[in-house]
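Note that this complex is displayed minus one protein chain, with the remaining chains in position.
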Amino acid sequence: MTTSGLKIAQGRSGAVCVVTLTGRIDNSNAKDVIAELDALIGSGEKNILLDLAGVLYLTSAAFRALLVATDQAERNEARLALCSVTGHVRDLFEMGGLLDSFTILGSRDEALARLS
Amino acid sequence: MTTSGLKIAQGRSGAVCVVTLTGRIDNSNAKDVIAELDALIGSGEKNILLDLAGVLYLTSAAFRALLVATDQAERNEARLALCSVTGHVRDLFEMGGLLDSFTILGSRDEALARLS
Amino acid sequence: MLRSIELTVRNDLADLPAIHDAWERFGAEQQVPASVVVDLQVVLDEVASNIIKYAWPEGGSHNFMIRLAVCDGAVEVEVIDDGRPYDPREAPAPVQAAPGSRPPPGGRGIHLVRQLVDRFDYERTGAENRVRLTKRFA
Partner (left out) sequence: MLRSIELTVRNDLADLPAIHDAWERFGAEQQVPASVVVDLQVVLDEVASNIIKYAWPEGGSHNFMIRLAVCDGAVEVEVIDDGRPYDPREAPAPVQAAPGSRPPPGGRGIHLVRQLVDRFDYERTGAENRVRLTKRFA
């Protein structure tokens, strides 16, 4: 883990760019998530999958980042989807009233099958 | 170091029984020092040297223990001397006004030479 | 035996990780269940970041105080700042999305806090906002 508590890694699976987040997403590091997604969308990626399997928890700063990035993806005719939204992280999406505001696609394998 | 913060070890050099104290001597463990010295004096030891080289600090509970043991040694015609009373430990003896109340014999070698 | 810790925090988001680390260590020492430690990490992030972002609109460098206490199977969080008067219990509920569209990005922090604690108290005393949050775990 970096001192910010969040590791952001990038991979590729066919046409899908997979961003893996590990650690926590909060007000001290959500800007890094925005910057990463902003750069990917700006570079022309059309299929981005955010894998949250390694996220311990997130706060409203993460919701803000994901909503901003989803809007930006839409404006650029790109898709931004989430996968591995489980356990406590799922509870937090639910508390935020946001389970229906994102494309949430089950496990990573399920998500890749759907996006490919 | 034990959880009590004080290690008590026993050795022998000729006629002198050397007790080495390592750690801190305070209100939570001074009773162990009294018990050790009490047992040694009770068993007939006539020359006991307490080496304080490894003592990080001591509190008034240590003074109490040493004064009680010195009195007991005297009643049993035994000698109780201290060595390696230096640095901060010496300062504390001085603050306690007790530098003259004990037989303090410099280094362990000097002490053994004097006691043998 | 360690009962509470007190932190001084600057109005700078860069101080947030130190709050996280202090609570993680203290919560573990106090044997607070891991899920409760995490819930309060979220709460601390929301409450502290709001103060950092909104309490001193005129800017400048300011400090505020966080006290964390564990007692009788509950965690008590007290946050004291001398920024502008603000009662977070009165924050409006988040704006709902219009059908078929996404909701606005902000305005969810205090909404989360409300759901994550068992008590949410606020008092303005003198020039200070005092927020007191209680979460039970036993």
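Letters A, B and C mark the chains as written, and numbering starts fresh at 1 in each.
As a working rule, a residue touches a chain if its C-beta (ideal position, glycine included) is under 8 Å from a C-beta of that chain, and two chains touch if they have at least 3 such contacts.
A quick note: this is a predicted structure, and the numbers were derived from the prediction, not measured.
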Touched by the hidden chain, restricted to displayed chains: B, C
Identified contact with the non-displayed chain, of B:22, B:59 or B:76: B:59
Where the unshown chain meets chain C, residue by residue: 1-9, 15, 18-19, 22, 65, 69
Hidden partner interface residues of chain B, rising order: 3-5, 24, 26-28, 56-61, 63-64, 67-68, 70-71, 88, 92, 95-98, 101
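Following the convention adopted for this analysis, only the chains that are shown with their structure count from here on.
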Cα-centroid distance, chain A relative to chain C, in whole angstrom: 25
Intercentroid distance (Cα basis), chain C paired with chain B, Å: 53
Mean-CA-position distance for chain B and chain A (Å): 66
